[in-house]
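Accompanying notes for the structure given below.
Here the complex is missing one protein chain, while the rest keep their positions.
When the chains are written out, they are named A and B in that same order, and each has its own residue count from 1.
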Amino acid sequence: MVGLSEGEKHFIRGGITQDLRTDGRKRLQFRALSVQTGVIPQANGSARVRLGATEIIASVKAELGKPSILHPDKGKVSIFVDCSPTAEPMFEGRGSEELSAELSVSLQRCLLGGKSGAGAAIDLSSLIVVEGKVCWDLYIDGLVVSSDGNLLDALAAAIKVALSDTGIPKVNVSVNAASDEEPEVDVSDEEFLQFDTSSVPVIITLTKVGRHYIVDANSEEESQMSSAVSVSVNRHGQICGLTKRGGAGLDPSVIFDMISVAKHVSQQFISLLDSEIAAAEAEEAEC
Amino acid sequence: MAMEHLRWRPTVNERDFIERALQSDLRVDGRHSFDFRKLKITFGREDGSSEVQLGETHVMGYVTAQLVQPYRDRPNEGTLAIFTEFSPMADPAFEPGRPGESAIELGRVIDRGLRESRAVDMESLCVVAGKHVWSVRVDLHILDNGGNLIDAANIAALAALSTFRRPECTVGGDDGQQVTVHDPEVRDPLPLTIHHMPIAVTFAYFGEGNIVVDPTYKEEAVMGGRMTATVNSNGDVCAIQKAGGEGVMSSVIMQCLRIALVKAADITSKIKKAVDSYTTEKALKKVKRLPTSVPQKISVTDVIMEDKGDGELEKQTVDVQQISKDPPTIVKVSSHEDAQPMTESSNAEVNTSSAVAAGESDESQEIGSPKSLKDAIKPKHKRKKKSDKS
Partner (left out) sequence: MEYVNPLTGFRVDGRRPNEMRQLKGEVGVVARADGSALFEMGNTRVIAAVYGPREVQNKGQQVNSNEALVRCEYRMAEFSTGDRRRKPKGDRRSTEISLVIRQTMEASILTHLMPRSQIDIYVQVLQADGGTRSACINAATLALADAGIPMRDIVTSCSAGYLCSTPLLDLNYLEDSAGGSDVTVGILAKMDKVTLLQMDAKLPMDTFENVMGLAIEGCKAIASYIQECMQINDLNLSKIAVPTMDITQPLKSLTCCGWMAFVHCIAVHRNFLGLLERPMEYVEGPVGLLLSPKSRRPQNSPSHFVGIW
């Protein structure tokens, strides 16, 4: 809920034109990022990511399940987002459902790959325990605790951190000759396997305000946007997903320009995130 | 919740009046602080239905049961669920459709009192462990809100559960898994095993330390807080709900619990008395039904006497009674003398007119009346009645 006066709107737009935003940032500068891992001990992996006043908690839970008949060699991953009313009174009751669904779908598109699971951020075949019988079901939950714009980028970052924090228990399958029987599995309490999260993309949203676009818009700036393009980029600089929001039309050349800027910014963001993850994990290990 | 503004609110004067009266230990309806209003428990025609009137508060309880699969974590226990229905008729503040906050709170308080204290034996509701258990459902309908719904609804639930009978069922079949549910006519249905009666007693707290029991609607609008203590007559506390509101000293709470114990013993005996008189009445009805011919014969002699008297006024009632006895006779007649057209035609007449009298003749139709003199005179009466009508 942003109620801005004419003067404030003018101030925000004018600042963006002059490459000096209301909080002193440049157009392509992120807010301060802070990362904490292992915040939910009950989960297999969890993270808290703060991007300015936006705060996300992401958790990854793994449960043993059955792979689908269509893809017996792949595990399953699902992503859900919930917006807590602590972030915004508007999210009370069912008020957050629409936004939560929109964010969930955007993240699913960027991270889960196609219908067959090809191109997913996590190698789905690594989730298989016994082909066609037992696999890991990964439940990724994002909770918006505090919202000050740029929820999608923060959610994607939080999920990336949570996944890198995730340890899947090692499973020992007792070899059973009779293939019809349910295989016996023994879940280890001590040995954990880590994911390869290097291909998990981040999302960079470029918000167009006036004639310029900015990264990591706060909610005041978002209220002034004409359109926004969210680009999901992985470590290798490949584009994994692309979404445009907002009604205003964009010239294709602008979009290409935005993509290349997003690609450039993403590489900085990924390395920043990586160093934060390393720091957070070191801190967690200390505790 | 959206209807909250429709709730009655006391004016400043009314509030002041109620509070000041309480200061001098008086309640607006003349009760003492720790008196309940008049409690009336009645039962419906079927087992497991009750109606409770507590002052102006009116609640109906209805218990049903069906066989379901048990919960996985409790494979050998039946289930008990409380459902509440707050009709907007009872209070304009009740929103139709979705249950409001107070409806949910009431349901959960009663549920806690009954279920968590294990008042109803759940293991005896198991038929086949892990497969079939009885799921008992208590529906509580709030018909009129005169205040203190929780206590009234709790009594209604207990009364309904005490009179509820579930059909008997046996396990058989080749695998010992087949369940046969016996018709209540064949085998007497079974009552639930109720270990103890958790009675809800609600206290209302007003500022300056005034406490009353069983608050009325108006007192509820003025009170600062409320506590419902669910206790049984053995001196156990089964559940307590004090959802915020006016703070009270813990010593006061203990005092309230002791008062609740006394009230619970009183209400328990009232429920038991009502249930007992219901069951004996029910049992008596059954006894009456068995020697069928006795009342029948009496009416037969009546008929004959009246027939002889031939009083015009009485004739009609006689007709009705006789007609109602027709069907069994007809069956006999038609089976023996199929060919006779006279009786056939009279049959049709009898049928139509017996339909007219069906309302009164329910009972007597069931009972086969022995063939008697009347069979001979019937056609004549038939015609007579027809001519009367026309």
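Keep this in mind: contacts are C-beta pairs under 8 Å (C-beta built on N, C-alpha and C of every residue); 3 or more make two chains touch, one makes a residue touch a chain.
Worth saying up front: this structure is predicted, and the values here are computed from it rather than measured.
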Identify the visible chains that the left-out chain touches across the whole complex.
A, B
Candidate in contact with the missing chain, chosen from A:106, A:147 or A:266:
A:147
Sole contact to the chain not displayed, among A:43, A:152 or A:225:
A:43
Would you indicate which residue among B:88, B:172 or B:235 is in contact with the undisplayed chain?
B:235
Using the document's definition of touch, tell me which of B:46, B:101 or B:121 contacts the absent chain.
B:101
Thinking of the whole complex, not just what is shown, which of B:68, B:243, B:262 or B:284 touches the missing chain?
B:243
Listed in rising order, the chain A residues that touch the chain left out are 4-5, 7-8, 11, 22-24, 31-32, 39-43, 46, 50, 52-53, 55, 57, 59, 61, 63, 80, 82, 84-89, 92-94, 139, 141, 143, 145-148, 220
List the residues of chain B that touch the chain left out of this view.
1-2, 4-5, 7, 9, 101, 104-105, 107-108, 112-113, 116-118, 225, 227, 231-232, 235-250, 253-254, 257-258, 261
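The rule is short, and it goes like this: only the chains that are shown with their structure count from here on.
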Averaging over Cα atoms per chain, report the distance between chain A and chain B in Å.
57
